[in-house]
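A single protein chain has been removed from this complex, and every other one stays in its place.
And now, chain A:
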Amino acid sequence: MDTTASDTLIRTNLDFLRRHAPFDRMEAEALRFLGERLATAFYPADSEILVPEDGPPRYFYIVYRGKVQARQVGSVAVTEYSTLTLGPGEGFPIGSISAERPSTNGYIAVEDSYCFQLPAADFLQLQELSPSFQLFCTRYIASLLNQSREQLQVQFSQRAAEQQTMTTSLSNLVKKAPIFVAPDMVTRSALEKMAEFGVGCLAVAGEDEKPVGVLTQSDILKRILLPGFDLTRPIADVMTTPPHTLNGNASAYDAALEMATHGVRHILVVDTDDKLKGVISERDLFALQRIGLRQIRSGIESAADVQALQRASRDIRQLALNLLAQGIGAEQLTQFISALNDALTRRIIELNLKNHDLYGVEYAWLAFGSEGRHEQTLSTDQDNGILYVLPEWADKEPLKLRLLEFAKDVNNDLAACGFPLCTGNIMACNPDLCLTIDEWREKFGTWIREPHPEALLNATIFFDYRVLYGDEKLAHKLRHWLLSMTGGNPAFLKAMATNALDVAPPLGKIRDFITDDDPRHPGTIDLKKYGARLFVDAARVLSLRTGVDATSTVQRLRQGGSRIGMPAEELSAMADGFHFIQLLRLRHQHLDTDHGSSGDNRVKPDDLNELDRRILKEAFRQARKIQLRLKLDYQI
């Protein structure tokens, strides 16, 4: 053996391995052990690599180039759901080789493929050598999820660090070109310019662009309005001079200090030639500091008007980004968002109750859909309604009219705070969704008795209701009645299950993913329609079948699943899959909203890093698993 030549070839193996999880984090010694022992084999398209008849596998394989498909052989009559495609860096068969039993899958090269192969004994020894590889093998999914979460944390803390530290230089903070006027401009024109650009601080600079003075909004009252200053005089006669300036290299902290020392709210930023580069306000600096949950909450609860709530709504988005940076998972994050949005909605309702007298009326403000499930992401429009009691002594029409007027104002305020009006008119101001408990029962009952497609669609939205404000007991009564209706109605549950199976996970037989064929969104997957919804719909069927009160998908899975005897580990894996998809949606929406465009759910698998792609695949496999369960249970 020629050691230098072997070293060269081993190095090419290692270079490949280091680019793929879990080998990228394997201990150096173990990686070397692996790299030395990998032999390369070629498999032309459509050839078998490993089949169950081979007995306990003699080799562990790692796809080097090409694609390998695992096909479940024999067993259940659901073969269409039991194939998966492996790409470069993916290894097989992990389970059967560890257990030293024949593989349950057949592995076939679907393209011309090269695979590395490692003798089974070496595979077992590698697990002993490498704790990280052992972890990978025994906790296949869990380990992938953790890695991804870590990666996400790094990514976001970097973003957060770039955006948010007080050591950021002022030149990085300046977003817009400065608005400034010449010193000889008449004051009226200068004020018009302030109004036109909506700035709180107007800089005054000469032709050389060097600032000579400044006029702020608060100066207008004291120096112009109250003394009756002649607006035809030049701005130079009324401005503050000299202005407070700092060089662009100074930090946000320097600016805060300067403001605090001199009691001013604006600092002019200049370059090394003393030319004006921008204006930094006190608010710009506040935005840098971490916004805490408590501050936002108290801000919401003490908000006096919609404007204050709009600010809070922006702060909620900022908080979501910070929380992602701190490494919070999708479950907690959506709960935070949901809790704050609930508080926001409640405050909007309270503010509107000042103008609408509903004293003595028993009612509940309901949230439907994702809001009802505590699963709001950042680009959810509003879905709400009202449940009320008609007292015997009252006339229905005038009462309902009062509720509708009230609802309309609340809906509009919610829209002003970043929850777009529902295009499908699922809003409390819709007379069809402002109903008494008997009317809701009748509505729900009709859908359950006659589960035609539209009724089923409605059930997926409205059965996930939750009280945001008002009388919780009313809603409980309705829920108990609903569960008693659905639990004993197999025909309806089967129809719901069929509906839930309408969309299959976008896993390709040849390619990793099936992406949208809509030419407007090439290469994308709608993670709401083809991801989150698969879990949500299946979990809903489970909850209606087993009488689970909870509306959140994970609670429904955990409680409902255990009631029909699904193992807790299996349910956790499904919950993990759902959370990962939610995390991807949130991340996608964050990155998008950062760039100013509205967030959607369309993710391009090609843009994901390899690890995320693999976890996404695993998440879809979990969706397929829960769908399979429905299929078997309801013989669909």
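Just so it is clear, a contact is a pair of C-beta atoms (placed from the backbone, for glycine too) under 8 Å apart; a residue touches a chain by one contact, two chains touch by 3 or more; residues count from 1.
We adopt the following convention: contacts and distances are computed from a predicted model.
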Omitted chain (choose from "3'-5' exonuclease", "NitT/TauT family transport system ATP-binding protein", "Anti-sigma regulatory factor (Ser/Thr protein kinase)" or "Acyl-CoA/acyl-ACP dehydrogenase") - UniProt protein name: "3'-5' exonuclease"
Touching residue (missing chain; options A:112, A:362 or A:381): A:112
Contact set of chain A toward the excluded chain (per top definition): 1-2, 4-6, 8-10, 12-13, 35-36, 38-44, 47, 65, 112, 114, 117
